[in-house]
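One protein chain omitted, others in place.
Let's turn to subunit A:
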Amino acid sequence: MTRQMTGAKMVVQALKDQGVDTVFGYPGGAVLPIYDEIFQQNGIKHILVRHEQGAVHAAEGYARSTGKPGVCLVTSGPGATNAVTGLTDALLDSIPIVVLTGQVPTFMIGSDAFQEADTVGITRPCTKHNWLVKDTDKLSAKIHEAFHVATSGRPGPVLIDIPKDVQFASGTYTPPAKTPTGHYQPQVKGDMETITELVEAIEKAERPVFYTGGGVINSGPGASQLLRELVDATGFPITSTLMGLGAYPASGKGWLGMLGMHGLYEANLAMHGCDLMINVGARFDDRITGRIDAFSPKSRKAHIDIDPSSINKVIRVDMPIIGDVGHVLEDILKVWKARGRKVNSEGLSKWWTQIEKWKKVDCLKFKQEGPTIRPQYALSRLEELTKSHDRYICTEVGQHQMWAAQYLGFEDPNRWMTSGGLGTMGYGTPASIGVQIAHPESLVINVAGEASWLMNMQEMGTAVQYRLPVKQFILNNERLGMVRQWQELLHGERYSHSWSEALPDFVKLAEAFGAKGIYCDNPADLDDAIMEMINYDGPVIFDCVVEKHENCFPMIPSGEPHNKMLLGEASTKDAIGKSGAVLV
């Protein structure tokens, strides 16, 4: 079935055929024909954001919480350049999104036309792939290909730049099924020989640990299911990166908590002391490895990853398995079961005894005393009062993000939206909007720092316009807390520009947007205030005033190995050496 239609109509038709229900966008001259088509149909809902960066983060939140690609539509020039931070964020966190940009007409490209920017040039290094489509006949096929590329293999952001004359011109529409998706077909099945080698290692290991990451989430809920089965059947301990939280439930018996720079004591020491490390969809990020030459020195390492470039990029592994987490875990389980479900029980029980000792250190313990709310207390209460809800958590970037990862428990995948790789302040508010759009009935909370929150606060307008009851839970320490912490540890307590000066009155700000504002600075009132936030049917800005000079622990100082963790205030002076100081 082929049909003649304009390029603009094709865009809408292709999105519908790709199953898209929501587009986050912002209009402008170069996309007016597409907006005109959007106006004349009902199948696709358009969410008008307040800034194109917000559109991309909202699409990321939508994508991460549904497993479906997020879609954005923005204009040429400034519309496209405003999307760049979001694209880079999605690239680093492997989030599938499709961004459509308008471009000046083909005959004006290169003439410094009004709102012309070399969009494919600018976004080449921050997309998985991008296209400038100059021919209306090819437009629909390119859009279908874009969805294929964004969602297959290691997911990522793609961009299609569509000149205005291509939108106006008529051409032949090609529906998705008949579109050849080209040679781009990443390998999903793992090598059986290496899988068998890993199973043998699983059978013998005395001190194994699963180190899981965002790749499990990327692989879909089935992969999380298989992971749970494998972890529980083997009785191995499991830790996860920031990006993988929820793949294995926080209440599960193998759970050690998050690992890495601000990870849990038991998780990091298990990584340091293990004899078999099974990396499932994680990428040995520098927040995890710390000092490379002292990283888990005694272990054999397996690495399951769909992207060959992730293998041996940072850490040399012994058993590389290129493939999709779900497919590979299925094969591992099959082989392991067929060989009689063996594990080294004696070794394992000793290993768990050791781990239990580490757990007793209770590295997240804190005391709430005095009149000031400690951020850890605020998050513990938030956890307690919301964990039974159908809940999604977003965060901004900073200390609050790490505390959220430490003190909130995630029972399911796709419930945790955070900017890990790029660490983009301003991610959380728009992301929470994207999540709420996808899950209108759920409780969506953005755990924020006041500085990050101000970066994309204009999106409160979007929340109010579309009646999205997102809860902005701001841990207000009147500081760029994470920066302040580093200045304390690294720069002789010289707090250069890490103050949040001239902060707005958040309650009045909420009211100005037409949302509800809640203020709380008293530990005794906190529970009631949180309940008020949960029970309010509409968007809320919660100004939770917390201790100003709290530091986030545990912390592995930059350039140190896992077993050199700082657990609390006393040990922090000069803990980061000169060589560590150059690192971020």
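Couple of notes before you dig in:
Note that in this section a contact is a pair of C-beta atoms (placed from the backbone, for glycine too) under 8 Å apart; a residue touches a chain by one contact, two chains touch by 3 or more; residues count from 1.
Everything below uses one rule, namely that contacts and distances are computed from a predicted model.
For the chain that does not appear here, its UniProt entry gives the protein name "Acetolactate synthase small subunit", which is one of "Cytochrome c", "Acetolactate synthase small subunit", "OB-fold domain-containing protein" or "ABC transporter permease".
Checked against the full complex, the one of A:Gly19, A:Gly43 or A:Gly121 touching the unshown chain is A:Gly121. Among the residues A:Val12, A:Val98, A:Leu256 or A:Ile311, only A:Ile311 touches the chain that is left out of the figure.
Residue A:Met565 is the one among A:Ala80, A:Ala117 or A:Met565 that touches the chain not shown. One chain is missing from the display, and on subunit A it is touched by residues 120-121, 124-125, 128-129, 132, 149, 154, 183-184, 286, 291-294, 307-309, 311-316, 361, 558-560, 563-568, 570-571, 573-575, 577-580, 582-583.
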